[in-house]
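For this depiction, one protein chain was excluded, whereas all remaining protein chains were kept in their positions.
The block that comes next holds chain A.
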Amino acid sequence: MYEYARMKFYCDEYRCIECNACTVACAEAHELPVGIHRRKVITLNEGIEGKEFSTSIACMHCTDAPCAQVCPVDCFYIREDGIVLHDKDKCIGCGYCLYACPFGAPQFPRDGAFGVRGVMDKCTMCAGGPAPTNSIEEFELYGQNRIAEGKVPMCAAVCSTNALIVGDADSVAEIKRARDAAKGKGPMTPYGWDVAYK
C-alpha cells in the first residue's frame, strides 16, 4: 500500500540543551524582523532538579490545522506533503489563527508609524510560500525555500544534539521509537502531546 508522507517536526526534550541555535539560525536564514521568532526554545521547570527540560517549538504543521479552519479569508493551504502554508497577500492580520492554534505559532509583526499589527508570520518548514519558488518576492515574504532546493529545514539542520528532527511522520516516529527503546523505557509521549493530540 502506498502512503503519502506527511512532514512533521519533533523535538526530543531529553536531548535539547537550550542552545537556541534553531531560533537564531531560523531568524538569520529567513531574515526575520526583530521580535519575530518562528521557532522558540522554551525551558520548563527552570531550576527544579530532575524536572527541568527544554524544548523547541514552532508551527507543528497539524494534519487538520485549526488555523486553516478558522481563517476568515481562507489564506491557508496545506501542501500534499502536509506542510501548512499561508498567503500573506490575502492575510488580513485578524489574529484568529493564533487563537485557534494550540502551539501559539502565529505571530504578528508590528510596523508602521502607529505600530499596527501586520500580517501573520509563522514557520514555513522552510518551504517558502505561494509566491514563485525561489523568487525574491517569496524570500522577502516567507523566507528561504530550502525544501525546493532539497535541503533540510534550517532549524533541524543546525541542531547540534539532533534533538530537533524533521521529516515524514513515519521516519520521525521510527527514530523516536528507537531512541525510547535505547533508554529502555518503552514509548514516551512528548510533553503535552497526549492532551493536544488525544
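The criterion applied here is as follows: a contact is a pair of C-beta atoms (placed from the backbone, for glycine too) under 8 Å apart; a residue touches a chain by one contact, two chains touch by 3 or more; residues count from 1.
Heads up, the rule we're going with is that contacts and distances are computed from a predicted model.
Of the names listed as "Electron transfer flavoprotein small subunit", "Sugar ABC transporter permease YjfF", "Formate dehydrogenase subunit C" or "histidine kinase", the one that matches the UniProt record for the absent chain is "Formate dehydrogenase subunit C". Here the missing chain is touched by one residue of A:7, A:26 or A:57, and it is A:57. Residues of chain A that touch the chain left out of view are 37, 40, 42-46, 55, 57, 66, 69-70, 72-75, 89-96, 98-104, 108, 116-117, 119, 191-193, 195-196, 198.
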